[in-house]
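With one protein chain withheld, the remaining protein chains of the complex are depicted in position.
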């Protein structure tokens, strides 16, 4: 296994990382990338064992509903790179069993790959979303045939791929990228039916980063995003060679969706758990700022907090039901129920903005205009901002300002915008969650109830 | 135990029942009351046993979370009079253990009462809501001191009570009424702190009924309400004498809320279960009518049905979570978690009207204007209405008309209005559900999450 | 002109009217039809003039924006039969100018028809909605070719039509029906491109009525629907002969939508005005019942009323804007702006159910269980229901009960369901209002704003 320090060294491998028009030689020296780099390194140190055969214990999948449930708290504390590594490896394990064509060879490659990933203690990110071009046209009908990642050449040793993968969290901080098709392909789209593992530093790979990291700002004014930022990557694959042993699907159009579906199983638990905790966090912030403002007994403030509590409880119920009705894969790994998870994600995503509005309504304009923590330090302004941000002898100005900064950072600044969009888009947008609900909802039961209450029998039809 | 026929005879006991300005001598002869009377009688026949010691098996409380869950399907099939009898007797059993004052005597009376209720196989309704007068004034501050039921006289043998109880479902079809205070009372409101069992035919009792029963209309056009109607009663207590052995609380103001709270535990499971099933019924009707209209593949119709499915799934998750986190009373009876139940009821009640709107939007104007089933029978019109209500060779006009009647009956006619108001008002209105949520939600956890994400420790405060 | 009595006599013309499976020989003797019959008759008496050349003054169209605005109050007071007669005749006048094919002959027929309708002082209802069959198929692709009204035969004197028209308010109380295509037709659908005026008593016409009239119930418990009920008709056209002089379109598929679009112009003003007034009525009822319950100062009640006020103000603003931006037809008649009207209808329809929920939440369960006014008359119950429905010495029980009956009748009973569905469905459902908005919204301006704020010029594109 690697220590945090060894991990940091391992990234100096010639990779092509870009940010705001510049090439980033060393992410440790790029202000907007330092915090996430350190967070991933800390994750290495946390699970490090000097034992030669040691493997990170978080990289195993739950074997029972109880284990699935017990895993949640630790899941909430993983750094994002470790979290997606877990999802990537689990995706491979499940996909291995689901592939119906040629599975012998691909299966063995997957087994080998997972074993060496464990052994090398690397971080692996999942790359799904393609550039996509015109959304209403199929891959093969695009003006640019590279709008979806595809095989453009072959050699005796492997394949050459071209295209781009978007919205890839933590790619520049990982070692490998698990490239997989974004969706089911049709006959004639064999070149797009490619899944493989690509080293981040492979020739032809370029990573263009964006981030909500508050670099160049007073970090205490961004108490959350300064800890939790993580670059999102636009991954460019310019005729990248992938050797056969790293290719897990190649040309089986009807199997193209297997990887994305397998990933979905593992992605969901984290996503829903996070939403549940986030809803509680918003309640907590609303209660704390109401108290700090002296508003905690005002009727309309209480009603808004009530609604936030009911919302948070509704999401938690969805998670509970999804865990209670957990399902097992054919090889005995447990994942939460898809109907409950998707319905919960839909509720969480559609009502997130409304809950944020309640929080803003309770907190007031100082969400935007609370002075910087640096103004508290400044002897010319410190006493005055402390005096006027305080609302009583028991609520200090600094404490209240920190609450405002936390609220702004979480909900009304770059990270807030990131949350709003990510809540909607993760797992494919609201429409995708509807499709999954439609697929898993027991419509036969509902129709039977309806016929029954209407007093109509099948024969009447 | 009683047969249905014996039950019907037992109601001819001199009770004073009124409907639309008339005294109803025999409910079996009042068109708007026949259906519910027969439904209760059928409930008697269903559980009848000739065994001398037999007791209705549905009148026992669950002893484990599993039993609580398994009870749901049968609960959904009980007639309302049996359902409320169950709730009334369970309320007494729990309240017996919770009464801290004078509980010996009251406790024994309760034990005796429950035993004879079982033995006599009677139906007992719960009477909570008082007339209340001006809602913003306490019982003792009302212009009319009788706005809340109270003790107005005493004799060596018992007490004399006066007042009214409102919204009492099935009172005229039961034998006893379990009268209890609507809320906590304050010192000085001892006269209002009265709980007791009053026979429906006791001198001074008058029952004024209202109903959504579709009497005088073609019953097939009301396929649901013609089966499920149940009169709601306005119960007048004009100086009614109650002997001591039927008095379970008398003057202990601080204990006044014990009965209502005990009732709440039992009321909830049925209420939430019903909401879950109702949500599925609405989905089912939406799917059936969309198919019958040829609209099942139209995008905006599918989206509306998706939202209905997500709503139904959300409610079901709430029920699942409430059952999973069931609690036990001190004497070992299980009831569902109050936080999850109330949050679920709130969601169900606030969004019911929106789901109905989706159904109406999909169904179209024939919800209102579908010809009567009698017009299908009429040889002068039958062929034509069949022809024009049919939408294809596989969807008969009669089948589609019956769907429309079911939708109108359930959602856009008297029974629909009854549902809309009852969903909101049962258990005390939206505001009451907020209060319960506020009480049970783990606000300390939420505040801890918020402090944690904001990076603020208690010391910083 | 006709007096009310002459009008009533005029309906005894052999027409075939059916209700709940029976033929109705004389609507004056059918309990559920008496009130609307009398309301139409009262409309005759109100505008009656013995002058031989007199014409009903309400049957003229506004010639200026001011006249359009001033017409609103009187429009709100017209009986429905007169209102739709106005709309039908205006539709013909506008359509006359818009018909591009063969307009000479059709135009002259229309002119003659309108003149004699004025002279004979008849009531004319508009018949648009066809049976429609499978909604996702065109008229010519239906299993039953009669799913849309069509010409099935021709004679030298006229045409023979077959089909059905649905949701026709007041048909059985009118003299003529203005039959018109429901939508644009395509080449090959010439037989469906038929517009004409059909006497209600023409051979082959059958009218099957439904109604929310509270016949057989205590009318005082239905204070609104007992005054405002109006039967909706399912009109069957069984090979009805129509002479040429009453045919206004015959086979011009590309002109088929002219009549429906012309009707739309006139239909909207009344519909939107009604919604605005209805929203204010709901506010008024909420305020009155809050006061009667003693809740007018409770915070959550005030907030609900605030939202109802804001909703009502928003709808009124929509009406104001629609009138301010009134447009003129080519012959100088003014109608309100379609963008504002449709956006307003959409808002009114989508949020109606929510406003009703607020009203129900404030009012409480007595919306359902307030005793009948007849119970107030009954000496055995009158004093008690008065006593317990009263909430203070200044709010009588009878007054409060009447409020509850009004609320139930308007929002939680048959008429309430009729409103909920009609608000949605009139003018074609929510989807239709979206389409009209999409058509009239100034999307070019919005795109220009967006480009401008984004700092992008057309050249950058």
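First chain written, first letter: the chains are A, B and C, and each begins at residue 1.
Note that in this section contacts are C-beta pairs under 8 Å (C-beta built on N, C-alpha and C of every residue); 3 or more make two chains touch, one makes a residue touch a chain.
Everything quoted here is computed from the prediction, not taken from an experiment.
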{"item": "Residue among A:9, A:26, A:116 or A:378 that touches the chain left out of view", "value": "A:378"}
{"item": "Touch with the omitted chain, as defined above, among C:97, C:201 or C:314", "value": "C:314"}
{"item": "Chain A residues touching the omitted chain (full complex)", "value": "16, 18-23, 129, 131-137, 142-144, 146-147, 163-164, 166-167, 206, 208, 210, 212, 215-218, 221, 232-234, 236, 238, 293-295, 297-298, 300, 350, 353-354, 356-357, 360-361, 364-375, 377-378, 380-381, 384-385, 387-393, 408, 411-414, 416-418, 420-422, 424-425, 429-431"}
{"item": "Residues from chain C at the interface with the omitted partner, ascending", "value": "223-224, 227, 277, 280-285, 287-288, 302-303, 305-307, 309-310, 312-314, 316-318, 320-322, 324-325, 339-340, 343-344, 346-347, 396, 398-399, 402-403, 405-406, 410, 434, 437-438, 441, 443, 445-451, 453-456, 460-461"}
{"item": "Interface residues of chain B (partner: the chain not displayed)", "value": "299-300, 303"}
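By definition in this document, only the chains that are shown with their structure count from here on.
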{"item": "Inter-centroid spacing, chain C versus chain B (mean Cα positions, whole Å)", "value": "37"}
{"item": "Distance between chain centroids, defined by C-alpha means - chain A, chain B (Å)", "value": "44"}
{"item": "Touching two or more other chains - residue numbers and ranges from chain A", "value": "303"}
